[in-house]
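For this depiction, one protein chain was excluded, whereas all remaining protein chains were kept in their positions.
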C-alpha cells in the first residue's frame, strides 16, 4: 500500500510530466496497468456511466468505494479517485479517506462544488461553488485523517467551469494549497488551452498542477510540459473506447444474426481468463485442493466424490 | 415488471429462434437494448471479468445482485441471469429468486455443478456435477418461490462439459423439465455443434432449449433454427468487445503520449451523456428545482444562493 | 406490497390515533411486529447507532437501503423510513423512492434540512432549513416517482427544532401539503408539548399530522388524540432497550467471569431460532432436499455422501 501512495506522491512532485488513464472497474484498471501507465484516474463520470447512471451522485459513495476496491485488487499502480465534492461535508470526507486507505487507494481528488455534484460538461443551473473556507475545511480534514503520510489529497477548482475567471481560480488554488492540498487540479471546458496557459503562467506556488484535457485534447502535450504541468489525466477514454466497440459489435451481431464475422473485432475468450489471472488459480488449486490418484485407498468415498467428479 | 417476465416466457415458448446478447453492467445493458436485442444474458463470466476477478464466485451473490439492479434500471427488456449453481443449496436459490424478482430480473439460469462454480472452459479438477435429485430440488424451490408466474427458471446441464455424454445430458434435462424448468440450457465446449445436434435430435420434450455457441460459433444459425433451438445466447461478446478496444486504445495513448489521434476510435463524450439519459434530468430540473428570475423579490437570500450560484 | 402501502395510507387518514415503534434491523422489526404494532418507524438515529456511527449520513443511503430490505423481508407490516433530507436533492429523492418501492417500504419521511443532516437533538451550528421551494420540489419529485399510488410521502418540518416558531412551521407544512405530502411530521424538542399543541390548534388542513414524543414523552397520549394527531412515533425505544440490556449483561458477565447467573436476563437460544423462522426451513428441507433411507439402492454413492454425512 505504502508503495502506491509513495509512487503517486513522487509522480506529483517530480519535474516530469506524467499521464494517468481513466478506469472505471477492475477490468479496465487491469488493462490500463498492462498498457504501461504509471497510474489510474478513477473517474466519477466513467464509473457512473459504467453503472448506467448519471454523474450526479446517483450511485452512493459506498458503491463507488466497492468499485475502487475491485480496482486496487486488480492492480499494483496508484489510483487517484475522482471523489466529486467528497460526497457531503468535511465529516463525509474524513470517513471517505479512512475507507479509501483501507482499500489501498493512493489519493483522492475533491472539487469545490456543492453536493450532489453536476458534471462539469453539463449545462445546469446547479453549477455552483462552495465557499473557500468550507472547502479548505474539507482539505484539512482529509489531511488530518490520513494515516499514511504519502496519501495524496488533490484539490480541484471548478472556477473556470463556472465562468469565474483566472483570479478566482488562482485565489482558490492558493487557499487550497495553504490548507494542505498535495496538488491542485485546474479544470477547463474550453476547446483551447487558454485558461490553463493563463493559470500556469500566473501560478508561482510550489504545488503540482494537474489538468484534464478532454475538450482541449488537440493541444500537443509539449505545451503543458513547458508550462510545468505535473500530471495529465486522460479522464474518460477507456469508457469511451468500450462504448465505441460495444455499440459497433452489438449492431453488427444484431444485423447479421450471427457472430461468425465478429471474432476479429473482439478479444478472444483466453484474454478474459488472462486478465482474470486464472494461471494463479490453477497453481493454487494444485497446492490447496486434494488431488487423488485412482489407487488412493486411504480416502473415504465421501472425500473422493467431493473432488473427483462422478 | 410483469412485462419483462412475460416477454421472456414468450421468447422461450415461441417457435422462432431468438438471440440474446451478453451484458455485464448498466452501460453494456443499455447498449444491447439500443442495438435492438430482445433480451440480455447477464453472464457470470462477463460480470466477474468486469469486476476484475475470476468466474468462480469470487464476487458475492449480493454483489451480482447489485449489478443486476443497475442493469434492469438501465433497460426495459428482459434479463436472464446466469446464476451459476444458485450460489449454494435450494435455500440460497429461494432467497436469490425473491431478491431478483424485486429487482425486475425476468429469469434465472442455474447449472448442475457444485458451489463454488468453475467456468466451463477452464480445465480443473473441480468440475463435477451435483446429483439430479439435489438439482431438481433447487428447480422446484425456485419455481415455488417466484411470485410472478411468468418468471422463468432455466436449468443448465454441464453434462457434456464434464464429458458425461448424451444419455446423461438427456436424462438430466428430462428430470429438470419434470421438476418444473421453463427451459433447459445445453452447454458444449466443442468447436463443432455435434453434441448440440445429437441432443436436439433426441430431445422430444415440449420444453424449450437454449444454447451458447461460444466455441462452435462458426456454425450458421440456420442449423440451430432447423433443429428447433429456441434461444441462442451470445454469451460474452460485449465484454470481449470492450476488452478489445480498451487494450487497443490504451496501448495507442501510451505509445503516443497523446489522445490527439484517438478520437475516431472512441465514442464522443456526448454518447456517454446520452446513454446516461441526461435529457431526462434536464427536464426534471426545470420541473423540480426552483428557478429564479433576477427580479424575484419574494425569495430569501438564502434560497437564491443555493440555486443561482455566486 | 400494495398491502403495506394501503395499510399505511389507511393508518394516516383514519380518525384514530395510532402508534408505530422504532426498529433498526431485521431482528428488531420482527420483534415490533410480534408485539402487535401496526407499523414500524425505521429511525435514522437508531439505524446509524446500530451501525456504531453517527446520525449525520455516515452510513451511505444504499447501506440504509440494504438494512430496510432485511426489515421488510422479516415483516409484513408497513415500514415508514426516516430518510433524513432525502440524501441530496430532488433527484436523489427520486432514486430513493424507486429503490424503496422495490424493497416494499411503504413510505418515506423527508425533512427540510440540508444534507448531510444533523440529528435534531444535537446542538450544532449546522442546523439549518432548506428553502420551502426546494423542499416542495423534493416532495413533488417523490410523489411523481412512486408507482404504487398508496406509497406515502411524509414531509417533516424542523422549524421548531431550529427555533423558527409557529408561523414558520405552519407556512412550511401548508406548502408541503400543497406540494403533495400525504402527511406532515412536526418535530419538537421541548420537554413539554406546547409547540405541538399550538400547531394542532392552528392546523386546519385536511392533512394528517405525525408527532415524535421523545422529549415530551410524559404527556398522556390522550392529549394528542384530542388534538387530532394521526400517528405517534416511539422513535428510538428499541435501540435504547437493546443498549440498556446489552450494557447491563456485558457488565455482569465481565465482572463475574461467567454466564451462570445471566440466563434470566437474556432470551433463550430457541427464541433466536424462532425469530429466524427455522420452522419454515425445516419444512422446506424436507420438501427440497433429497432424503434417503439406508436401503435406498438406486442412489449413487456421490449423492448419498452429499446429504447423509459420513
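Letters A, B and C mark the chains as written, and numbering starts fresh at 1 in each.
FYI, a contact is a pair of C-beta atoms (placed from the backbone, for glycine too) under 8 Å apart; a residue touches a chain by one contact, two chains touch by 3 or more.
Given the structure is predicted, the values throughout are model-derived calculations rather than measurements.
Trainee: Touching the left-out chain: which of B:5, B:91, B:230 or B:276?
Mentor: Only one listed residue reaches the unshown chain, and that is B:91.
Trainee: Can you work out which residue in C:12, C:42 or C:56 touches the chain that's missing from view?
Mentor: Considering all chains, including the one not shown, the answer is C:56.
Trainee: Among A:8, A:97, A:141 or A:246, which residue is in contact with the omitted chain in the full complex?
Mentor: Here the residue in touch with the unshown chain is A:141.
Trainee: Mind pulling the chain A residues that touch the left-out chain?
Mentor: Touch with the absent chain occurs at residues 69, 73, 89-91, 94, 98, 102-104, 130-131, 133-134, 137-138, 140-141, 281, 284-285, 287-290, 299-300, 302-303, 306-307.
Trainee: Spell out the interface residues on chain C facing the chain that's missing from view.
Mentor: Residues touching the hidden chain, for chain C, are 19, 21, 25-32, 34-37, 45-46, 48-56, 63, 66, 70-71, 73-74, 114, 119, 121-122, 124-129, 162, 164, 213-214, 217-218, 220-221, 234, 236-251, 253-254, 257-260, 262-263, 265-269, 271-273, 275-278, 281-282, 285, 289, 291, 307-310.
Trainee: Could you pull out which residues of chain B are in touch with the chain that's been left out?
Mentor: That gives, for chain B, the contact residues 56-58, 60-63, 88-89, 91-92, 95, 115-116, 126, 300-302, 305-306, 310.
Just so we're on the same page, only the chains that are shown with their structure count from here on.
Trainee: Please tell me whether the contact surfaces of chain B and chain C are same or different in residue numbering, using the over-half criterion.
Mentor: Interface between chain B and chain C is built from largely the same residues.
Trainee: With centres defined as the mean C-alpha position, give me the chain B-chain C separation in Å.
Mentor: 34
Trainee: By the touch rule stated above, which residues of chain A touch at least two different other chains?
Mentor: Only 56, 63, 126, 310 qualify.
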